[in-house]
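Everything on this sheet refers to the single structure shown next.
Note that one protein chain of the assembly has been removed; the remaining protein chains are unaltered in position.
When the chains are written out, they are named A and B in that same order, and each has its own residue count from 1.
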Amino acid sequence: MADRLAGIRYLLPRWSGKLGTGLIMVGLIIAFGLVAPLFAADPRDSSNKGLLPPSGSHLLGTTKLGYDVFSQLATGTRGSLYVGLLGGISAMLLAILFGILAGYFGGWLDEILMLITNIMLVIPGLPLVMVIAAYVQNTEGLGEFARSSTLVALILGVTGWAGSAVVLRAQARSLRTREYVAAARVAGEHGLRIIFVEILPNLVPLIAAQLIFGVMAAVLGEAGLSYLGLGPTNSITLGTMLNDAQTGQAVGSRAWWWFVPPGAVIALLGTGLALVNFAIDEIVNPKLRLAPQAARRQRRATKAGRGVAGGGAFA
Amino acid sequence: MSGTPLRQAQDEALRRTRGEAVLTATNVSITYAVEPPVDAVREVSLTLHRGEILGLAGESGCGKTTFAYGVNRLLKAPAVMTSGQVIFHDVDGTDIDVTALSGEQLRRFRWDKVSMVFQGSMNSLNPVMNVRKQLHDVFTTHRPQMSRGEREQRSRDLLALVGVDPGRLAAFPHELSGGMRQRVMIAMALALDPQVMIMDEPTTALDVLVQRGIIRELMRLRERLGFAVIFITHDLPLLIEISDRIAIMRDGRIIEQGTADEIYHNPSQPYTKQLLSSFPSLTGARGGFVRGGAQ
Partner (left out) sequence: MSNSLEVRHLCKDFRLRRGVHFDTLHAVADANFVLEPGHTVALVGESGSGKSTIARIIAKLETPTSGEVLLDGAATNFSGAKLAGYRRQVQMVFQDPFASLNPFHSIAHHIERPLRIHHPELSTAEVRRRAAELLEKVQLGAAYLERRPHELSGGQRQRVAIARALAPGARFIIADEPVSMLDVSIRVGVLNLLAELQRSEGLGVLYITHDLATARHFSDEILVMHRGVIVERGPADDVILNPQHEYTKALREAAADPDRLGRLRDEVRAEQPGGTHED
């Protein structure tokens, strides 16, 4: 087992300011979503006075209907993270299925899988999600599930995998022609084992990057859907909060405490995930890290008076 | 500038100064500023004489390429030249301190006085421009006073010089074979009549027959134009065949220098002997190379 895990260390991102900042931001938001709902007041308690500005008893004030914004934000963050994670993971699984199978096996399987992928790519994303969401939510017999955040997440996953599949296919195609894959075939390994043991581990950074991208897309997609009124109705997310704020004319009534917090959490989550993604990109493509680092070191060494000739190629 | 009298004067000067130094590197050290720093080139001193082919041999990582880039001030980060001096002795008698050049002077020095051809050169042609445009660009940048007709004439001459049909001026890089593209790169390197050409494994990626053709062409051009060459390769037999002098590099130092004949017949360093013995003789004793090999 030890040798099977031997490679993992080289797949981990190098520690950097970007990665640290990103992880802290994402970590704080996740902690907030997990912990805050436990001690916050009931987000559906409408017995408070409406449109109270932030104060000691209501940290972020109340909405028009008297809901406590802080409680709503805590539960909404949890709801959005759930949609993001579920949507991101389902998109990633579909992308792996389509991208890696197409890339590795090639031939007619590649043609068929890529045809489907390309169709998914050219259909404009948000309208498709809207149509599917509207259709599914009106289907008889789904009951509670019809307007749940789980279903919204799955719809976002099913519509959001195509871009990642193209990226993974390209990489799998390139790895397929590597000599170590040919060597594994000559050694007698079978197709699926080659995919999962020889190729997939080397794709982990890329898949992680696509997953993070998928999570971001699902969080934003859910916010968009909810804002348009097509989101989950029986749960609270950052998107439903923004939708409430919009219908309640929060901007008009200058209730900034109502729409700024959910917007800020979405923006911070997106920024944090993007920063983590940069760090992963640097493993996928080491030049992103090495080139600026090298230039810095050369400058430093020259400044320290160790160089006899000015800078290098671009002096 | 492009008139023949000057060309003749240059030729005359070349003949007169043949055998004199054209490039002197003294105590050049180059360090890669990584953690911990790597000393790639350590106090290398080398003199290149006018019109000679100087072979620089060594294995990967010995610093030969870093040294060549350093001489032409083409070091890429994080490489830093930490000591030493490179002087270029121009044919008109002035000395240029290459290490002190910067900006526009440096740009004019490269290509004009010292040009470079490297292993991947053939892949650095711009794929969306034809050969004519890329050759003309050299002149519009470095010889702005040349007319269009002169540029065209010179481009055709250059291609003919390196053994490529001037009709291929309209060709795009992908329409040329690897050997042809490398010849075009040599033509570009020759475009401004440099006095020194630095060639870093210029033929390693090519097939032996093509390689032979290019080497022969290079030797011809050297005789006609009188430039000096620093030829860098790991292929010691090839160097012995074509070089006037050879320097062997190892771990950033030049451990042995001599004429090709001395290096081949009378190497003083064990490493040189080891390098020589790494190349089996094509016609020597059968199986002498494989230790106790097949009968």
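Throughout what follows, a contact is a pair of C-beta atoms (placed from the backbone, for glycine too) under 8 Å apart; a residue touches a chain by one contact, two chains touch by 3 or more.
Computed from a predicted structure; not experimentally measured.
If you put the hidden chain back, the residue from A:Gly106, A:Pro201 or A:Gly263 that touches it is A:Pro201. Summarising the interface, chain A meets the missing chain with residues 2-4, 6-7, 10-11, 178-180, 182-189, 198, 201-202. Touching residues on chain B toward the chain that is not drawn are 15, 18-19, 51, 59-60, 207-209, 211-212, 215-216, 219-220, 223-224, 226, 234-238, 240-242, 260-261, 264, 274-283, 286-294.
Everything below uses one rule, namely that only the chains that are shown with their structure count from here on.
With centres taken as mean Cα positions, chain B sits 51 Å from chain A. Against chain A, in their complex, chain B makes its touches with residues 31, 33-34, 73-85, 98-100, 102-103, 106.
Here chain A touches chain B in the complex through residues 291, 293-295, 297-302, 306-313, 315, going by the rule given at the top.
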